[in-house]
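Of the protein chains in this complex, one is absent; all others appear in place.
== chain A ==
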Amino acid sequence: MSDDDKSDSKNGSKSDGRNDPGEARLRAELPEEVPAAASEAVDGRTADVAAGEVPGPSLTGRQRLVKGLWPPRVTRAQLIVALLLFGLGFGLAVQVASTSDSDGALRGARQEDLVRILDELDDRTQRLEDEKQGLEDQRTELENSSDQAEEARKQTVEKERQLGILAGTVAAQGPGITLTIEDTKGTVEADMLLDAIQELRAAGAEAIQVNGVRVVAGTYLADEDGGGVSVDGNKIDAPYRFKVIGKPQDLEPALNIPGGVVQTLEKEQATATVERADKIVVDALRAAKQPDYARSSSR
């Protein structure tokens, strides 16, 4: 800075020295960073010159500017300055163009800024990756738990159906036998039917119904006055038709063994017929009863 000004001042003292040595001395003595004082001095000088009626060499700045601009003179100085100004204008335009590009923010950034931006982006990426990982874990967990809940629900439904068959709350079908007891003489009593039911159960019967009444664990049989039997309080009359689901190969022999149910009934003048069937439908239902006092002790 000071070098440039000094060279300007020296230059000024050289060029103005011929015309006005006092002015040159004044300019040289002036502080460099006070252009106002300098220009005031120049203005004062110009006024003096104008008052002194000296034309030509001591022009005002404005006149010098106009003279320099017009008429155009092709001199070595003008050409060199034009070349330099061309370079300046070129650089200016290029810089402005490159700064106003879409990626100008990054293009103009310095190396350390770019490194910092890159670091920040890396950090951000890392954070987002972590977050994504956490969310994915959460999702997997939720999916697993919902799978488990679904599985548990299926098992519960399955178990409910199995227990429902045992408890008589749902219909059941499958292979089995039908046992028909004809009682023309009225000699069949409740205990005989109970024996038949016990025998069937012992042989692995899974669902039993008698004349439209489901036989379950708590079923009781009683003789009715005037013939007939009541099953769980429902009076049924001969012929007694047992529909039994179980393995036919086990159930039939169990009834037919010597001294078994069939022989006992025949001894009492009743006829018992056993038929195997591939498909027995036990569709008599029993209302599910909520126990009043007993509660599940599991869990």
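Observations
Rule of thumb we're sticking to: contacts are C-beta pairs under 8 Å (C-beta built on N, C-alpha and C of every residue); 3 or more make two chains touch, one makes a residue touch a chain; residues count from 1.
Rule of thumb we're sticking to: contacts and distances are computed from a predicted model.
Matching "Iron-regulated ABC transporter membrane component SufB", "Bifunctional protein PyrR", "Polysulphide reductase, NrfD" or "Small basic protein" against the UniProt entry of the left-out chain gives the name "Small basic protein". Across A:77, A:217 or A:294, the residue that sits in touch with the chain not pictured is A:77. Panel shows chain A; residues 1, 3-5, 7-8, 11-12, 14-16, 33, 35-36, 38-40, 42-43, 58-62, 64-65, 68-74, 76-99, 107-108, 110-113 of it touch the chain omitted from the view.
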